[in-house]
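Other chains dropped; remaining ones untouched in position.
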């Protein structure tokens, strides 16, 4: 109702939209739909699918179990260094995945600060195991979860907690009966985000956990490995991840 | 039910230059409806939140009855608070909201239902008990918030601008409902508002605050008839009292050529620069040559009342003089009218200190 949009804005906007949409459309068109189901049943694809399902599932469980209390702490308790902690939690969000992998190697690698301690005391090593995949995924995914839940807690506001206190509720009861139910949509959104991030993780995983079929080769790693040799398998898996991405976006709205 | 006593209770926010409330002394009687009123930032909400345990008390003490509750957590104070935004739990039904405090106190389900139903009946909410708050109107939500507080049967109600989110009509209706309810229940109530009309109509007594300090604690009519200082005089009453600068000499107060009639108490005490206050309804229209000349600039006809807004060229008189007149027959825009008043309607204040000089 304010008048027609000027061409000087329309033209670059259309160009930008084309750039973003075209690759997705061609991917959908070029996917080998005829052999889609048989591709799914091939050994490497099945193994990568199973591993991705397992690791992303575990990642979400760890995020919810540990991330919810952390989000609550950041949103509801005042303490020295809270701003710093919140910033530190957000670092993995913008940290390049490869750097995250290097940091994990430095900490938990065979010769890492914590890793060597672990090896000496228990004989266990983390890198290049399925556990390493989960650790890498938790490291890069948990910030999404924590910040989403913290945002939900802040949006819900402290007033509901305050009312509970004036009505005689303890802090733990308030958390269970008031805080958590009100932040539930944020919890779910955060879990979905963390799951999607985990499912697509590539850089930190390949750096910290490697790319071994059956133990650390997740879907993105398999796609990367087979794009030249077996583009059909790569596109089939890409299609699955694209559908998941679109589903996640649709679910978050 | 119990009395409430603030004894030099202070709140100083960390990092602030001055305390929000430097130290308040206030005694509230058992069953009394006390209204804290003042402009925003006057410390009225902070004072209430200190009583509820939502703000730390840095110095001094607060008692409910004989209990020193200064440092108790909110849940142990036996109060119930009603907030401006109600903060009803959206994931609970009206009944669950109202019964929340009883659930916390582990009251058996039967007893809980009984008390919730009683309160709902009292507030006309019976038919809404199964609804979620979002399915209610603003006025109904307000009543649920009241109900949630009532069900707790606390020693003290704390209410923080509970009518601000209602529209004008609803506010007028609800304020009488709350006043009636409180007087029936007889629970000591501390009520915070920025609206002087609410304060006047609801409070047994009203505490007027400014910059964290109490200005006057009195019944509504005392505040209106004998404001203790210039701030209270200007704050209480709408339209505002006409406050005019005058000069006092030998027991006479004059604004330009107009000699203001003042009462004997003021006559003795006033000298030098004073401020004279006259409420809009206290003016009398007199003939030309007498009184204060006022040129009418705006006429407001509200149906029942009419307000004339005028300007006076006399030095010291504010740009606008407000006169309330009755009937449909009065000066029109552009006319000059003359007004005066009587000694017992004139409030005299010391301009510098703001203190009341008249009786």
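All chains are identified by letter, namely A and B, in their written order; residue positions are counted from 1 within each chain.
Throughout what follows, a contact is a pair of C-beta atoms (placed from the backbone, for glycine too) under 8 Å apart; a residue touches a chain by one contact, two chains touch by 3 or more.
Just so we're clear, the structure is a prediction, and the values are computed from it rather than from any experiment.
Can you write the chain counts for the whole complex as a formula in the shown labels?
For the whole structure file, chain stoichiometry equals A x2, B x2.
Simple rule for what comes next: only the chains that are shown with their structure count from here on.
Taking the mean of the CA coordinates per chain, how far is chain A from chain B in Å?
Roughly 53 Å separates the two chain centres.
So in the complex, the part of chain A that touches chain B is made up of which residues?
Chain A residues touching chain B: 159-160, 162-170, 173, 178, 181-182.
Which residues, counting only chain B, touch chain A once they are in their complex?
Chain B residues touching chain A: 52-54, 73-77, 79-81, 83, 85, 87, 89-91, 100-101, 104-105, 148, 152, 158.
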